[in-house]
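Note that one protein chain of the assembly has been removed; the remaining protein chains are unaltered in position.
What follows is subunit A.
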Amino acid sequence: MRVTFSANGKPVEADDVWEGESLLYVLRERVGLPGSKNACEQGECGSCTVYLDGVPVCSCLVAAGQVQGREVRTVEGLAGPDGELGLVQQAFVDAGAVQCGFCTPGLLVQTDALLAADPQPSDTDIREALSGNLCRCTGYEKIMDAVRLASARTCAGKEHAE
């Protein structure tokens, strides 16, 4: 079947999609957006987290046909139009919150969603928000640092704007 939707603000079209295929597969293999990672395929790890109509979801658990006509935003969509890193992405780089990098795309999208809802989360809020994103390298301390840094920069940016 054919599936058309919006990915990072641009219309995309995928042909010959198998009816049982996941959104994750379509993103990675059919429309050239391999940022979202395929690790567990059962919603356990969060590496494939994307926004679907503004809500963070595991793209491995969304059937491709379900996104017909809807808006998807992936980790690629967190960067600016010329590829400059977004605020959350830059904070992860600056805090050294990346080791093998496989879990990073999901953590970035989930952190972006957390800070959009609550620019100044407590450590407990951060751990709760990231509880569905597994990292097997870091022990999460640098990731916590990165989210705190992104939060501080988000709040500073808001004050500046005011």
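One rule holds for everything that comes next: a residue touches a chain if its C-beta (ideal position, glycine included) is under 8 Å from a C-beta of that chain, and two chains touch if they have at least 3 such contacts; residues count from 1.
We take it that contacts and distances are computed from a predicted model.
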item: Options "Carbon monoxide dehydrogenase", "ABC transporter permease", "Potassium-transporting ATPase ATP-binding subunit" or "Outer membrane receptor proteins, mostly Fe transport": UniProt name of the undisplayed chain; value: "Carbon monoxide dehydrogenase"
item: Chain not shown: contacting residue from A:Val31, A:Leu61, A:Ala79 or A:Met144; value: A:Leu61
item: Selected residue (touches chain absent from view) among A:Glu13, A:Glu44, A:Asp123 or A:Glu141; value: A:Glu44
item: Subunit A residues that touch the omitted chain in the full complex; value: 1, 18-20, 22, 41-44, 46, 49, 55-58, 60-63, 65-66, 68, 110, 128-129, 131-133
